[in-house]
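Note that this complex is displayed minus one protein chain, with the remaining chains in position.
After this line comes chain A, so read on.
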Amino acid sequence: MSPPLHIPASKLCESCRATRALISRPKTNQKLCKTCFLSTFEAEVHATIVSTTLFTRGSRVAIGASGGKDSTVLASVLKTLNERYDYGVEFVLLSIDEGIKGYRDDSLETVKRNAVQYGMELVIVSYEELYGWSMDSVVESIGKKGNCTYCGVFRRQALDRGAERLGINHVVTGHNADDIAETVLMNLLRGDLPRLHRCTSIITSSTSSPIARSKPLKYAYEKEIVLYALHKKLDYFSTECIYSPEAFRGSARTLIKALEKVRPSAILDIVRSGEAFSRMIPSQAQASSAKLSQESGMSNCTRCGYLTSQELCKACTLLDCLNKNRPKMAVEVEAGIEDEEASSSLRRGMEAMKLAEEGIVN
């Protein structure tokens, strides 16, 4: 190592005190050098995994990989930690091809490269093969409005079917602290107690799916994920879905970003509040709809065999609509559908009501 060349103490990495600080951590404003930032980020994900005993030795776990920054960082960090701490877990990449030209086809190329870079098996499940409809053809049929409902329902089932195909019962996703904080606020805004109860859980398994989902990045800031990807020179795809432009610029998201600017710890603080809420919801309100369906008994969809509380599962119901070439049926998302996906309709509904951006954001 080269001798420190008169780096003023104020410019030194606050962790190792040996090299010049290059990064101001978005979470804490701590000034760190690149190496210390990367290792701190990894240490926090590791701490999350260990404290929740997320993985068991010898298991196979699928990483829901879209080629975007979150899932790419997740795959990279999990590979690093698996080797460093010897988790003894076999990670597999699982991608969904929604069939969106100019978006998903490009991002899937990224995932294919990631599979080679990380030495992980990759399985791609497409809407086309599962449902006979690509999102391109769905949008052609029903228009852009409301297409996210179809995509959300289809994706959930596709992930489950992909995992099933791999003989895997645990899928990790790249949801980060910003996503979770946003979901906590959204669930408060719409008064959804069952979702408020479970949206901060690191791992969720529900009666409507045999596959457990978990979020190892639940305490990782979006900004730090971007920094990690940047400094690790990770190969990721950064275009937003062409059918939901600004899907992530709903009012709750804007609020989170404004709060982060005022107090960087706010995102983590909201997650913490969300974890407290989860323990503060009376048991009868924790699972209203899910419990109802449990009482009436989950059964298999008479058409495709997927678990459902109805005769037909949500995907088959939507497919019926599509196949009859009817305009979009008003569908409220069923209990158990993943929070982030389900919250998108309200999120979009509230988009109109953005914060006076010039007033709050800068």
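The rule is short, and it goes like this: a residue touches a chain if its C-beta (ideal position, glycine included) is under 8 Å from a C-beta of that chain, and two chains touch if they have at least 3 such contacts; residues count from 1.
Heads up, the rule we're going with is that contacts and distances are computed from a predicted model.
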Listed names "RuvB-like helicase", "Acyl carrier protein", "Cytoplasmic tRNA 2-thiolation protein 2" or "2Fe-2S ferredoxin-type domain-containing protein", matching UniProt entry of the absent chain: "Cytoplasmic tRNA 2-thiolation protein 2"
Contact residue for the chain not shown (choose from A:P8, A:G102, A:G167 or A:P282): A:P282
Full-complex contact with the absent chain, from A:Y87, A:Y219, A:F237 or A:Y306: A:Y219
Touching residue (missing chain; options A:E240, A:D269 or A:E311): A:D269
Given A:V184, A:C199 or A:A287, the one touching the chain that is not displayed: A:V184
Touch residues of chain A, complete complex, unshown partner: 14-16, 25, 27-30, 32, 36, 39-44, 47-48, 51, 184-185, 188-193, 196, 219, 251, 255, 258-259, 261-263, 265-266, 268-270, 272-277, 279-282, 285, 350, 352-356, 359-360, 362
